[in-house]
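Reviewing the structure listed below.
A single protein chain has been removed from this complex, and every other one stays in its place.
Naming follows writing order (A and B), and every chain is counted from residue 1.
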Amino acid sequence: MFSITVIQLLIFGSLVGTALGTVTLLCLLYRDTKRKELW
Amino acid sequence: MNNYLLSADVGFGLLAFFSIVWISYGFYLGRKANDLDGFMLAGRNVGLALGSATAMATWVTSNTIMLAPKFALQLGVWGMVAYSTASFGLFLFAPMAKRIHQLIPKGYTSGDFIRVRYGNFTWILFLIISMVYSMAWLVSMGMAGGIVLEALSGIDYQIGMSVILISCVVYTIFGGLYAVIGTDFIQSIIILIGVVTIGVVVLNQTDVSSIYQKIEFERPELLKVFMPVALISLFNNMFFGFGEVFHNNVWWSRAYAMRESVAKKAFGLSGLLWLPIPIAAGFIGILAIATDVNIVDPDMTGPLVAASILGETGAIFIFVIVFCSLASSIDSLLAATSDLLTEDVYKKLINPSVTNETLRKFNVYIILGLGAVTWVFCFARLSGLIQVLFLSGPLVASLIFPIVCGLYWKNLNKKIINVAILSGSLVGLWCYFNLGWFTASLASAAVSFAITMISAKISPDTINWEEFKRI
Partner (left out) sequence: MTSTKFTLEDSKPISANEGFINLKWEGEPPFKLILSKSDEFDSSKALYSGMDTGYFMTGLEEGPHFFKVIGAQGTSDVVQVVVSYPSSEMVIGSLIVGSVLFLSLCAIIFKGNFQSE
């Protein structure tokens, strides 16, 4: 049986991971735009 | 079902708003797409931000949002994890993208590589497998779009499906890969924010320990560590994903489109961005048990649960996320598959002396034709077509090792490679019907691997890497 800790890690981890991903993409967009490296 | 979670007015409003946004943005970006390289490959200079977002958004399909919750509800914790192993396809494609850039700097399609590497017979075999897979994927997404929109807001299946398909076809025609990659960025941001928001709001209304207790009481099997089918499907799903990513022109054309210094990083990052999404979506599926939402149609698990917990706002979120994940994959498939048909079939097989200007125009007709064929299949709504997508798992898995070894190894016997692809596909299909879907892709990859290893030993043909530079 998976313990509740594993389930919590999976759920919170996936949400935190997705949130971090969003921030990363937006930061990269800012950087690439500033450096004129988008395309 | 007469009570829809959204009124048809709201549904039509959302559908119209996003269609107009994508089409006008695609039109705006399309100004850049003057020549063939611009239209097909967005100028071959895409940066890290757009590159990672487009790869991630394309890999988030209707299945990631719709199938992951069903998978979690069917197979429990391992089901959630097994689905996310598809991200490994992007991770391993990252170094391959770099190699592809070095080897074939002027390439257009994955077919280019297969033809030069293995000759015409393998190339045609490859084209058949790739077209079966791509059409099944395209049609399944068009159908999923129509079904979800109808279930959420009562918009007629035919209308919802047609609007989604037509708007994708229109902006892809206007803007080529520029439009695809540009819209993909906005779509991926919407998907990511949507998934986090739904997860956070749901967790605010329930708590993990009571969810856990309820599942432990109602369906303890789903929490088991030794869940046979889910464990077998772990590697099977992973290899299905490898097969999909390594062979399909959706990914190869992305690799060509990205700046050389960026390609490896972008695919690696897109895998990281993608990895948590099926888990976050799968968690919503498992919630069906904790919240006593009755699931009549398992394919609708995710939308039903989210909407029942979050009400109309939840339904709007799901509507928008599904629309974005569909559009971001449909546009990519339209662009990449039409490239394959234009470059590999029209130019190489029918009219080798064609100019790039004519080819650019011809590509537009192909996108239109591809859209029309997809629409006809979706209109017919043959449920068996979804099955074709799963059946294509063993077919694409048989291509993994021939492609990977072909990229890196000089010496492989071309005839034996054909045997590897054919026997991998056949054994995989046999397993699908006789042992279960959860064995098919792994079995196919294993057979194809063994025979590919043999092809490296028995009178191998030698390739001159310089041949790829002439593409």
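Descriptive notes on the structure:
Convention: a contact is a pair of C-beta atoms (placed from the backbone, for glycine too) under 8 Å apart; a residue touches a chain by one contact, two chains touch by 3 or more.
Everything numeric in this text was worked out from a predicted model, so none of it was measured.
Here is the thing to keep in mind: the chain we left out touches B in the whole complex.
Contact with the omitted chain, checked across B:Phe239, B:Trp375 or B:Phe468, is made by B:Phe239. Residue B:Glu221 is the one among B:Asp35, B:Asp156, B:Asp207 or B:Glu221 that touches the chain missing from this view.
When the full complex is taken into account, the listed residue touching the unshown chain is B:Gly76, out of B:Gly11, B:Gly30, B:Gly43 or B:Gly76. Mapped onto subunit B, the footprint of the missing chain covers residues 73-76, 88, 92, 95-96, 98-99, 102, 219-222, 226-229, 231-232, 234-236, 238-239, 242, 294-298, 301, 400-401, 404-405, 407-409, 435-436, 438-439, 442, 445-446, 449.
The criterion applied here is as follows: only the chains that are shown with their structure count from here on.
Chain centres here are Cα means. That of subunit A falls 20 Å from that of subunit B. Every residue of subunit A that touches subunit B in the complex is listed here, in rising order: 1-2, 4, 6-8, 10-11, 13-15, 17-19, 21-22, 24-26, 28-29, 31-32, 37-39.
Contact residues of subunit B toward subunit A in the complex are 32, 42-43, 45-50, 52-53, 56, 77, 80-81, 178, 185, 188-189, 192-193, 195-196, 199-200, 203, 208-209, 211-212, 216, 220, 223-225, 259, 269, 272-273, 275-277, 279-280, 283.
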